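Missing here is one protein chain; the remaining ones are kept as they sit in the complex.
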Amino acid sequence: MMPAASQPAPAPGIAERLTALFWRRPGLLLALLLAPPLLWLGIVYVGSLIALLWQSFYSIDPFSGVVVREFTLKTYGELLLPQNYDIILRTVTMAAAVTLASAVLAFPIAFYAARFAKGRWKAVFYLGVMLPLWSSYLVKVYAWKLILAKEGIVTWAANGIGAGSVLDAILSIPVIGGNSLSTSFIGTFIVFVYVWLPYMILPMQASLERVPKSMLEASADLGAGGLRTLWSVTLPLALPGIIAGSIFTFSLTLGDYIIPQIIGNSANFIGMAVYSLQGTAGNIPLAAAFAVIPILIMLVYLAIARRLGAFDAL
Amino acid sequence: MKKILISTTMLAFAASNAAVAQMTAVGDGEGELSIVAWPGYIERGETDKAFDWVTKFEEATGCKVSIKTANTSDEMVALMNEGGFDLVTASGDASLRLVAGGRVQAVNTDLIPSWSKVDERLQNAPWYTVDGTHYGVPYQWGPNVLMYNTKVFPEAPKSWSVVFEEQTLPDGQSNKGRVQAYDGPIHIADAAQYLMAHKPELGITSPYELNEDQYKAALDLLRQQRELVGRYWHDAFIQIDDFKNEGVVASGSWPFQVGLLAGEGQPVASTIPEEGATGWADTTMLAADAKHPNCAYKWMEHTLSSNLQSDLSVWFGSVPVTPASCTDGSGMQTAEGCTANGLDDFDKIRFWQTPVANCSQGEGACVPYYRWVSDYIGVIGGR
Partner (left out) sequence: MPAAVEFRSVSRHFGAVKAVDSVDLTIAEGSFFAMLGPSGSGKTTCLRLISGFESPTAGEIRIFGEDSGAVPPNRRNVNTVFQDYALFPHMNVRDNVAYGLMVKGVGRAARHAKAEELLALVHLDGFGDRKPAQLSGGQRQRVALARALVNEPKVLLLDEPLGALDLKLREAMQDELKSLQQRLGITFVFVTHDQGEALSMADRVAVFAEGRVAQVGTPGEIYEQPANRFVADFVGSSNVLPPEQTQRFGGPARWASLRPEAIRLERGQGGTVRGRVTGLRYLGAATRVTLDCGGHELAAQIPAGIAVPAVGEEVGLGWQVQSLHLMEKA
């Protein structure tokens, strides 16, 4: 047993001392809390990105097919080969078309939800927009394949209302047409728009909801009609949401490799090319170079969006 | 990284290296065995009670079998590169890669009593035999058949031209938009094989070994095919759907799809046209660092047992590597079934191989596989 006299004053517990330390230095606690996720992000995310970039500066030896681990721009040069250039152009065009169509389709829906829907209808709106997101992406795409098939519902319905010739005329448009909706770019486009539309509606609706009613009234008060107000006030104020939505639809389309594989005429998109180049062909450098393209495109896109003032409200 | 393309020097080096490690005797089982396999290739009665060739093996040898399925040859190679597996059911376009990468070891066929029952045509097949050394045991094989709609074709098409050249089909309509082709660069070999018969002046001897001129001719043929094809098939189930809903009436395919569609009562059948067909031949290969080699050898012996080969060929739509399995009544397969699955067409089949630059035409004379990949992308993209 310890003699009572020699017993020191109770030292503050470790927890207490830590609390005091963190209170004196709030930055330390923050650093401790942030370190694990930052490390994770840094290593897994930035690390893999750098590895990707690195790989894209290697090349494949045309003789043996083995990757040559020497710095070269040759692989990027290959992107300019007609068949590869085609893929980039095709993907970007599709992504732009999908984004534009999504924006046009989403706006009235988002506008209605933000301005007019109340109570129960608002719930119906959210349910309607979110519901497709809850079912499996693959299931949706396969379902669309059936809908758009040559012997599918759309053809059947078109023939039923005597619009079969209209459908045929649409399908006979060169490039975007095809043997059936499900084997044409039109079909790919439709399914892309369907699958990504919620990602456009939701941010758009959120930003429209943030536009104060008084601004719209101020515009009307100063003599502006509905269209003028839409163009000069509502749209610019909703722009951050539209841009946010378009970043989703654009980048998701840029990277997708499943929809164009199931619906469409089998022509490659960037995602498919990356998939087959790194998988079957073992041409990791070219796959990496392809993968860098969407990153560059998105950077340019974001820079333009910034210039347009999309992030001013952030 | 996956090294898919290989030079012969590497191959020889790997071969001589691995030969040293060959087993000389099979001891007691280690109690476990892990296998990388195609889906549906190794059944333990879980999908269908009638198809089980694992349970009895486990009881007899005490080797508990665990299976990792892989959907593509590349996945298989990747999994084997990761290590930790004992066996893999590799196809011809993966097997030599595994040998070259030193991922598999030579197999001493003397330790496999049923080796003698293996189809002689397969015993020294080049996709797993390097310099006389065997890197595995054949498992099953099958052709890439021409599947067709029997309503449109009252008689089986004689030639692959129905999918390569624009023509009027027996029902009076053009084949444009009604045929399909495989969405993999290996399909260039199908085109080359068609050219072997129709343009002999090109001097193609193997559809997997093409020089620049031959290669260019094959691509030209495929560009012509692009005009006829609405969508290329990639996934077996999508092709099944396309035959049902997309108005597709003819395409290169696997017996697997033919069996499933016919089973649903769809009017389809398959044939191997006069030009022959490409095909796959799978080999059970032993990992270089296998932890359970005794169980592995016992499994390889087991795979050659007649009733397994028989049932598997019924299940998968493939052909047994032990011809007796077709006729000895040990399993469900019959002589007619084997014939339907392609047993008699062996000579017409040119089995998948990975195209390499150094081929029988000379060092660097052939177009290597990575170019097949990028050019086929171009063809499908309309270039």
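Observations on the structure shown:
Should a chain be cited, it is by its letter among A and B, assigned in written order, with residues numbered from 1 in that chain.
Please note the rule applied: a contact is a pair of C-beta atoms (placed from the backbone, for glycine too) under 8 Å apart; a residue touches a chain by one contact, two chains touch by 3 or more.
Small disclaimer: the values here were computed from a predicted structure and weren't measured.
Partner chains of the missing chain, restricted to those shown and counted over the full complex, are A. Interface note for the absent chain: among A:Leu73, A:Met215 or A:Ala303, the touching residue is A:Met215. Taking the complete complex into account, A:Val233 is the one of A:Ile87, A:Ile109 or A:Val233 that touches the chain left out.
Although one chain is not displayed, chain A still touches it through residues 212, 214-215, 217-225, 228, 232-233, 236-237, 239, 309, 312-313.
We adopt the following convention: only the chains that are shown with their structure count from here on.
A separation of 38 Å divides the Cα centre of chain A from that of chain B.
Within the complex, the chain B residues that touch chain A are 1-7, 72-74, 176-178, 183-185, 229-232, 234-235, 238, 241-242, 244-247, 356-357, 364, 368-375, 377-383. Chain contact summary for the complex, chain A toward chain B: residues 60, 62-67, 78, 81-84, 86-87, 90, 142, 145-146, 149-152, 178-180, 182-183, 261-262, 264-268, 273, 276-277, 279-284, 286.
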